[in-house]
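Every protein chain but one is kept in place in this view of the complex.
Note that the chains take the letters A and B in the order they are written out, and that residue 1 is the start of every chain.
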Amino acid sequence: MRYVARKLGFYLIAAWVALTINFLLPQLIPGNPVEALIGRMSQSGTVPPGEAKVLTALLGLGTGNIFQKYWQYVDGLAHLRLGLSIADFPTPVSTEISQSIYWTLILVGTATVLSFVLGIGLGALAGWKRGSRLDGIIPATTLLTAMPYFWLALIMLYVFATNVWHVLPQGQGYDTNSELAPGWNLPFLASAVQHAILPALTIVLSSVGGWLLGMRNMMVSTLSDDYVVAAEAKGLPQRRIMVGYAARNAVLPSVSGFAISLGFVVSGAIAMEYVFSYPGLGEKLVQAVNNNDYPLMQGIFLVITFAVLGANLLVDLLHGFIDPRTRLSR
Amino acid sequence: MTATNVVATVAAETGAPGAGRLAGLRAAFRSPRLLAGTSIVGFFVLLGIVGPFLAGNPNALSHTELAGPSASHWLGTTQIGQDVFAQLVVSTRASLAIGIGAGLLATLISIVVGISGGYAGGFLDEALSLLSNVVLVIPTLPLVIIIIADLKSNGLGPLIVVIALTSWAASARVLRAQTLSVRNREYVLAARAAGERGWRIVFVEILPNELPIIVSNFIFAVIFAILTQAALAFIGLGDPTLLTWGNMLNIAYNDEALSIGAWWWFIPPGLCIALLGMGLALINFSLDELLNPRLRVYRERDRERRWERRPGAAR
Partner (left out) sequence: MSEDIVLRAEHISVEYAGRRPTRAVRDVTIELRRGEVLGIAGESGCGKSTLAYALARMLKPPAYLTGGSITFFPAGGAPVDVLALDGEGLRRFRWNKIAMVFQSAMNALNPVTSLAQQFTDIFAAHRPDLDAATRQRRARELLDMVGIDPARIGSFPHELSGGMRQRVMIAMALALQPEVIIMDEPTTALDVVVQREILDEIERLREELGFSVIFITHDLSLLLEISDRLAVMYAAEVIERAPAELVGQTPAHPYTLGLLRSFPDMRSARRELRGIPGNPPDLRSDFPGCPFEPRCEFRFEVCPTAHPALGPPAGRTVAVPPAPPGGADWQVACHLHDPQYRPGGPPAGLNGVPAADVVRTETQVGAERSGGDT
């Protein structure tokens, strides 16, 4: 239990740091951003009263000394006063975020898990049969991993949707031209899946290589560990040794490395959503940046960061479950 | 052990005649991966340094818009008639410079944080370790995007600094772990007993022995920096007038290169990033294999066949 408490404590600290960074950064913005924002908003419609105050708190530009500003900021966040979006005025930022978060979660989440499982599985096999032809896929996967996500996305689009073959949709989350209504109906879901294939494939292809390589190397290293040799001396069947003795130990660094790579996946997803015009958080963020939509930027950054921290916490707890030794250590 | 020491040991183990340092290095270079990686990286570095003088004006407009590769334009032209090849060559220099600059800075920060934390121990170590872990766990690109957006600056300097500030944590953690084990080795203890001062020990005893890992970290940092900068330029952040690979991709995408089918425009820049990344990764991979003999693979099949065919074998 101490393990869980420690991990929870760490992630709370990390979340606090992210919060504080988000508070400090807008101080960098030249000029008076709140005035500029209010000015732009009023061009699109009536600015609700008190909006200026919300924005001031959100951007950490409130009244008083730094602690008072900080308190206003935290207070505002706690009440989810995230402001109104500039570009899509007067939609609240929270609405924008909740609209896009599902798309990103489902796409990125599923694709990441898929590539993790695939990469670890193939890596374990490649490591187990080292020196075999399976090792031949390593240069190919190295190349795939070195490719920027978004460039791979461009190629996928080009080949499968735009130019070479026209089998898959060119973008968006679902077919926006037809009369499909978002919701739990089959035509919509079918269209959504169809539109998710290319982005998901891009994520899987780019990241599977990293998992594969890491797992393969750990497998090869683990295979010369004493307990694997002992397991073979005990006459245990090969499959049992590979899974229960070698792979289970070899996967540990990958599980802890998952935390780091989750950051990469999220980062890559941002540019990739941009390419596919996929209606997720990433695309929203890029739009927001290009529109100088500070409230939206702030909100999305926090949401993305907290989500990644949460996922990391889960993975760390999983690691503690798989490896009983970590439950004891400091 | 420094890289050369380890290499010499490896060479001696395999019984290479005249196993000295030089022979060891020569044996190391026989690895095809290392050779391939070094040639690729070397090619790009050369291109970056010398290329722009030879390639012509990347900004020159011409009347052959969106033309495919030809004798006069090796990689075709953009939507306003600029020579893609010239643009590519000029981008190489900028992309490389940013990548190497940010990578270097990130590595420096990681050395300072990782080694001092690992060596000092106690509260400083706990604090620095916590810092590294927190920075590590916060996703990089969103943070970089927000910072650059808020700064509203297009300068190269801030870009390099921001990338470096968000990417040093992984290396720092590795270096800290390494330092923790090195500082208990005999030669360090001996130096401390002899009264050598802390910073001298770090520079003379500890740092040289962590050189292989530092080099490996640096390579990763460069890969990461190049990819990050490319992603930033692609989504439209940073200086729009600075020609980088990411920038080229941005313009190509926004100018509908995809639907028009101008593959010569958007394929080469990404390909350069991928190739350079692969070259760096190959170097890293073979360095890894060199220093960790357990990863080496022996070609089993031939020996087993020979054993089976031995005279008097009961098969």
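FYI, a contact is a pair of C-beta atoms (placed from the backbone, for glycine too) under 8 Å apart; a residue touches a chain by one contact, two chains touch by 3 or more.
Model, not experiment: these values are computed from the prediction.
Colleague: Touching the hidden chain in the full complex, which residues of chain A are there? Just list them.
Modeller: 224-227, 229-237, 240, 244-245, 248-249, 252, 322-325, 328
Note that in this section only the chains that are shown with their structure count from here on.
Colleague: Considering only the defined contacts, which chain B positions touch chain A in the complex?
Modeller: Residue list for chain B touching chain A: 130, 133-134, 136-143, 145-147, 149-152, 170, 223, 227-228, 230-231, 234-237, 249, 253, 258-259, 261, 263, 266-267, 269-271, 273-278, 280-282, 285, 288, 292, 294-295, 297-301.
Colleague: Taking the touch rule as given, give the residues of chain A at its contact with chain B in the complex, in rising order.
Modeller: These residues of chain A touch chain B: 10-11, 13-14, 17-18, 21-22, 25-26, 28-30, 130-131, 135, 142-143, 145-152, 154-155, 157-158, 162-163, 213, 217, 220-221, 224, 259-260, 262-264, 266-268, 270-271, 274-275, 285-286, 289-290, 292, 294, 297-298, 300-301, 304-305, 308-309, 312.
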